[in-house]
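The structure under discussion is supplied below as structure tokens; questions concerning it will follow.
A single protein chain has been omitted from the complex, and every remaining protein chain is retained in its original position.
Let's turn to chain A:
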């Protein structure tokens, strides 16, 4: 078909929301400079270190993990049987796994809502104030530097029912706080710690996004009589929608995959598996209970979640520019 031919209308079908849809040319995925160098060997030499490292430390482990998900191995590593999908179906039958999944979803939703909500509020306030912006930002960014595990140790101390100052305050208010006994308290503690640690991430992206909204648009709205809050919800928020969506995906990734350290440092999945989310369960089943088949099967399911999120993310990156005002 020549380039000038009029293309037929594509058939209507269910598709991604507009800002997630793939662009006509996936330029950003196959991008190459139109001016470059010739040569077949040099590029491969340049790529060699990266490829060797990926092969040794990423692909081989990933493939072994995949294979392991279909094998049943006794804890002493003596006998191995091929069991097909048995590990995965056993997982899907176990009430424990569903409970852990439910817990992870609740935990992730709560953390996302808290970090994003507070982050948006703080970013709005930072964008609004004229003085002290740098100082506020510097302080609010501090938790990014702190390791999740260390944040976990500190929060475990603060809310320790015997010596913790925060727990003492709760007790003084008449709240029977004890994360070592009550599953709800433990879950709340983990959610608070994870949100405190991750808030700065959402915050800094939202501050940058708000700063990039053109002043002219906001001034035009102000001239038309829109008050600050109305402008924020009707103009600014839709304009930063790509950042919002990006952060929601990143928060999901964070809640699902990057909270192992916080759980291990505060509650160790307990009490009675009340905070035993998926990434923690993989670790416990694989390294404590030595059930390698089940742990590998859990890894495979986690990988599937992670890859689906990556696909969404990629589509997002491609569509990102389309919200620029210049277009």
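Note that in this section contacts are C-beta pairs under 8 Å (C-beta built on N, C-alpha and C of every residue); 3 or more make two chains touch, one makes a residue touch a chain; residues count from 1.
Definition applied: contacts and distances are computed from a predicted model.
*Asks:* What does the UniProt entry say the missing chain is called, choosing from "ATP synthase epsilon chain", "sn-glycerol-3-phosphate transport system permease protein UgpE", "histidine kinase" or "Putative binding protein"?
*Replies:* Protein name of the absent chain (UniProt record): "sn-glycerol-3-phosphate transport system permease protein UgpE".
*Asks:* Would you indicate which residue among A:44, A:113 or A:176 is in contact with the undisplayed chain?
*Replies:* Hidden-chain contact among the options goes to A:44.
*Asks:* Can you say which of A:70, A:177 or A:201 touches the chain missing from this structure?
*Replies:* Only one of A:70, A:177 or A:201 touches the chain omitted from view, namely A:201.
*Asks:* Can you work out which residue in A:83, A:109 or A:154 touches the chain that's missing from view?
*Replies:* Touches the omitted chain: A:154.
*Asks:* Any idea which of A:168, A:188 or A:273 touches the chain not displayed?
*Replies:* A:168
*Asks:* With the missing chain put back, which residues of chain A would touch it? List them for me.
*Replies:* 28, 30-40, 42-44, 46-47, 49-51, 53-54, 56-62, 64-65, 68, 118, 121-122, 124-126, 128-130, 132, 136-151, 153-158, 160, 162-165, 168-169, 172, 196, 201, 204-205, 208, 215, 218-219, 222, 228, 246, 250, 253, 257-258, 260-261, 264-265, 279, 282-283, 286-287, 292, 295-296, 299, 302-303, 306-307, 309-310, 313, 317, 320
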